[in-house]
Each structure stands twice: as C-alpha cells, then as structure tokens.
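Comments concern the structure below.
A single protein chain has been omitted from the complex, and every remaining protein chain is retained in its original position.
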Amino acid sequence: MTHIISLTITLSLLWLGLSGHVEPLMLAIGVASVFLVLFITLRMEAVDHTRYPIHFTSSLFRFWRYLVREIILSNIDVIRRILTPGKSISPQMITLPLPQKSDLAKVMYANAITLTPGTVSVQLDRDTIMVHALSKEAADALETGEMASRVPDDEASS
Amino acid sequence: MMYAAAATAILVTIGLALARALLGPTVYDRILAVNMIGTKTVLLIAVFAFLSGRTDILDIALVYALINFIAVVAVLKLVELGYLFTSGDTEEQEAKPE
Partner (left out) sequence: MILEMLSWVFLVAGGLLGIIGGIGIHRFPDFFSRLHAAGITDTLCAALILSGLGLQSGFSLVSFKLVLIFAFILFTSPTASHALANAALHGGVKPQLDD
C-alpha cells in the first residue's frame, strides 16, 4: 500500500514538473493520466519491492555520492589513455564474485560497473559477474571489492 | 555564441561516430556508433532548445532519450535472434533473454 501511495505521489510530481500547467482542465487531465498509469501498473503487478524501491534511500544517496566521484576519476583515466599516443591500454576479462544478496543490489552493482568508463559488465550470472576492463589498473581496482561493498544491500540498511 | 560552440562540438562527435558506423567492421561496432549518435542527438536537441530560445523543445529531447534506448535494444535483439516477434509459441525457448 505504501508503494502505491508513493508511486502516485511520484507520478503526480512528474506530471506537474513536465507540464507546468495549473489550470483546472489540465489538472483534471493530469489526474486522469496518473490514475490510468497507476491502473496499468497495478494490472501488470509491477508494484513491489524490487521495481519500486523506497526502502533504502539514505544509503542509496551515500552510494551515489561515491559513484559520482568514481565516475569522474575513471573518466579522467580513460581520457588520458585515449590521448596517450601508442599502445596505452591493456584489456582484461575478469570474473568477479557477487556478494550482494538481493537481485536489485546485483543489478545496481552491474550498472555501477558499466557506468564507470573503463569497466563494462559483460555477463551477469547468479553469483558471478564477467567484467571487461580497459586496463590492468581498472581491473585491479574492481578486484579489491571496494565498490561491491558500497552497494546498498537489503540486509545492510533496512 | 556558447551554445553554437557546444552544438558544433556535438556535431563533430556525431560525424566521428558516423564514420565508425560506416567503417564497422562488426555489426556491434555499428550499433555502438548509432547508440552514441543517439545520445549526442539528445544533447544536441537540448542545446538547440537553448540556442533557439524555445525551451519547449526539451520535451522532444526527453522523448528521444527514451526512444533511443528502446531502438538500440530492439536492433540488438533483431541482430542476435534474427527475428523480433514470433508467431505463436513455437520458439518460446529461444526468445528467452539470457
């Protein structure tokens, strides 16, 4: 029930932010569209813990802050490698364990790996992940497992 | 002026990505280049909205960002499987994503 309410609030804010109209007619149309989307979502049975996560906001923000720093640093690293003349890369294909318990945390970890340039998750299995890294340094940094430990997991925060 | 500079840089990037799309060599290189062109186009539309002073155009950039993603995934599926939709349930097993 809390999921449905918070989804309704999110959808309404999204509509208001995208349209910016406050006339009665437009508001009525907006309310109608919010309820239509809500109806379709409920019919798809897509409102649950995984698809609409509201349960770990604070640790999520901490993870995002870490991720932004990581993205900027690895961007600079890849830019340096592009601009260095000659052979500047040493591609690696490594397999890492997935310590996360929930599927959502696994997907977030894989997405975080892909989002930082220099590492791309190639294949995701039940408890391992295959990563292509642009350089030995990037692969080593991932193998220390620092990013993995920062992904908010279900157990750690709720 | 600064919007024009940013738009020019984005156009150069699109040109480079287009060259990669034409050169290949594998079909995945081409899809990668097309995906990059799509992302740049979103940015180009956003810059153009400010360049022309009509910020309503940003809505188009929003929609384009979504369409671009769906298009790339659809093309990938077509390349990998050889078909997009199956008639009936004969090839249900193959159509399952990895």
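Here the chain labels run A and B in written order, and each chain numbers its own residues starting at 1.
Keep in mind that, in the parts below, contacts are C-beta pairs under 8 Å (C-beta built on N, C-alpha and C of every residue); 3 or more make two chains touch, one makes a residue touch a chain.
Note that the coordinates shown come from a computational prediction; the quantities given were computed from them, not determined experimentally.
Chemist: Of the chains you can see, which ones touch the chain that is left out?
Modeler: Contacts of the unshown chain, counting the full complex: A, B.
Chemist: Spell out, residue by residue, where the missing chain touches chain A.
Modeler: 17-18, 20, 71-72, 75, 78-79, 82-83, 89-93, 110-112, 114-124, 132, 134, 136
Chemist: Under the stated touch rule, tell me which residues of chain B contact the chain that is not displayed.
Modeler: 2-3, 5-6, 8-10, 12-13, 15-17, 19-20, 26-29, 31-33, 35-36, 39-40, 42-43, 46-47, 50, 55, 58-59, 61-62, 65-66, 68-69, 72-73, 76, 79-80, 98
As a working rule, only the chains that are shown with their structure count from here on.
Chemist: With chain centres defined as C-alpha means, what is the inter-centre distance between chain A and chain B in Å?
Modeler: Chain centres of chain A and chain B, defined by C-alpha means, are spaced 20 Å apart.
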